[in-house]
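Here's the structure, in structure tokens; my notes come after.
Note that one protein chain of the assembly has been removed; the remaining protein chains are unaltered in position.
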Amino acid sequence: MKAAIILFPGINRERDMALALARVTGRKPQMLWHRDTALPAGLDLVVLPGGFSYGDYLRCGAMAAQSPIMQAVKAHAARGGHVLGVCNGFQMLTEAGLLPGALLRNASLRFLSMDCQMKVERADTAFTNRFQRGQVFRATMAHGDGNYFADDATLDRLEGEGLVALRYATPQGEVTAAANRNGSARSIAGVLSPNLRVLGLMPHPENQVDPLIDGTDGLPLFESLAENFAAA
Amino acid sequence: MKALVTVMPKTGVLDPQGKAIGHALAGLGFAGVGEVRAGKVIELELAETDPAKARAAAEEMARKLLANTVIESFSVSLA
Amino acid sequence: MKALVTVMPKTGVLDPQGKAIGHALAGLGFAGVGEVRAGKVIELELAETDPAKARAAAEEMARKLLANTVIESFSVSLA
Partner (left out) sequence: MTDTPALLDPARAKQLAAEFGLKPDEYDRVLAILGRTPSLTELGVFSVMWSEHCSYKSSRVWLRELPTKAPWVIQGPGENAGVIDIGEGLAAIFKMESHNHPSFIEPYQGAATGVGGILRDVFTMGARPIANLNALRFGTPDAPRMKRVIDGVVRGIGGYGNCVGVPTVGGEVNFHPAYNGNPLVNAMTVGIAPADRIFLSAAAGVGNPVVYVGSKTGRDGIHGATMASAEFSADSEEKRPTVQIGDPFAEKLLIEACLELMATDAIVAIQDMGAAGLTSSSVEMAGKGGVGIELVLDDVPQRETGMSAYEMMLSESQERMLMVLKPGREAVAEAIFTKWELDFAVIGHITDTGRITIRHKGALEADIPLAPLESEAPLYRRPTAETPKLPVLDAASVADPLGPEAALLKLVGSLDLCSRRWIWDQYDSMVGGQTAKRPGAADAAVVRIEDHSRALAMTTDCTPRYCLADPEAGGAQAVAEAWRNLTAVGAKPLAITDNMNFGNPEKPEIMGQFASAVRGMAAACTALDFPVVSGNVSLYNETEGRAILPTPAIGGVGVLEDVAQAVGLALAPGLDLVLIGET
């Protein structure tokens, strides 16, 4: 798999993401700079990592979404390329219009740093096929603005077209209000594009890829990607 | 000239901050406070001196960056 | 009646948000943008119908809660 992580000023989980990708591919991903205007040829996966691009000032991800390289990311997505946006990266994807909806301030108005459980709603994508449908896995969440919002028509369309990838749930897989700490509409934690090749999610599966650190609950996501692009 | 871009959550969009402020005001003993909405204001110092052009520029900035029209609406005033 | 409380960083107080927005606007190719300052606006629906009293109430709310007067200044307008 040929993967690249884009560096925006203020992002801070690029190293975590690089470690997770290296773990499944055996080599460090390329690091690209936000001012670049083109992506290297032949990329399988572009990752927009977590952090506080531009300090999360104005709106999370808003300024990063206007970076020169985002035109190239949009073109990559339009060509059917895969894009993964985690946390701040998810916010950038919605701000750039690559995914619908928006991430509002957490309902508690507090930064939430804790484990959460996510239920896999679709296991037939390049991001999730090493999971079972309905499987629940644990990941770190660490965000102030992860409260997924879209209008009802959009939410209905997302559900109708099966574009909800992940939902907050209890460890037993029940989708409850208590398990939905940030207040997201319909407990949505992750959303797919219609071609299933762009995924945005708030929690950080890249922090659960090492048995010596915090377990390997997140590893299947990266293994799915590696397997999907094994040829490359 | 100065342009003021005011950005508010669209009606129908959850405004947790406004809600929390409303609660807190009630908790402080302020009576007769109905709906509270919290938004942003961005004050821009513009070199442009023509009001129509300044307004158009500020609106363009709001559409491109300052507001996210999925969740927010904006208005521009000049000073 | 509606009261609008606008809260801005005090002059001289660093406004990291305004600074970053200014940078981003320049990066988007908007020319002639000088200082940018970012503040908050809180829209209050008040039961009070007397403008003087409504203003006084909103100012009291601003002092007590809406503005952090150590670093922010505020103004109230009615609508």
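Some observations on this one:
Chains here go by letter, A, B and C, matching the order in which they are written, and residues are numbered from 1 within each.
The working rule: a residue touches a chain if its C-beta (ideal position, glycine included) is under 8 Å from a C-beta of that chain, and two chains touch if they have at least 3 such contacts.
This one's a predicted model, so the numbers in the text were calculated from it and none came from an experiment.
Put simply, the hidden chain is in touch with A, C once you look at the whole complex.
For the chain left out of this panel, the touching residue among A:114, A:153 or A:230 is A:114. Among C:5, C:20 or C:76, the one in contact with the hidden chain is C:20.
Residues touching the missing chain, restricted to chain C, are 9, 12-16, 19-20, 23, 68, 70-71 (touch as defined at the top).
Annotation for chain A: contacts to the undisplayed chain at residues 9-13, 15-16, 19-20, 50-52, 54-57, 110-114, 140, 142, 144, 204, 206-207, 209-210, 212-214.
One rule holds for everything that comes next: only the chains that are shown with their structure count from here on.
Separating the CA-averaged centres of chain A and chain C is a span of 34 Å. The geometric centre of chain A is 29 Å away from that of chain B, both derived from CA atoms. Counting partner chains per residue, chain B has residues 40, 42, 64-66 touching two or more of them. Listed for chain A are residues 58, 63, 66, each touching two or more other chains. Remark: chain B residues 12-14, 16-17, 20, 40, 42, 64-66, 68, 70-71 touch chain A in the complex. Contacts from chain B toward chain C in the complex involve residues 6, 8, 18, 21, 24-25, 28, 30-48, 57, 60-61, 64-66. Of all residues in chain A, only 54-55, 57-58, 63, 66-67 touch chain C in the complex they form.
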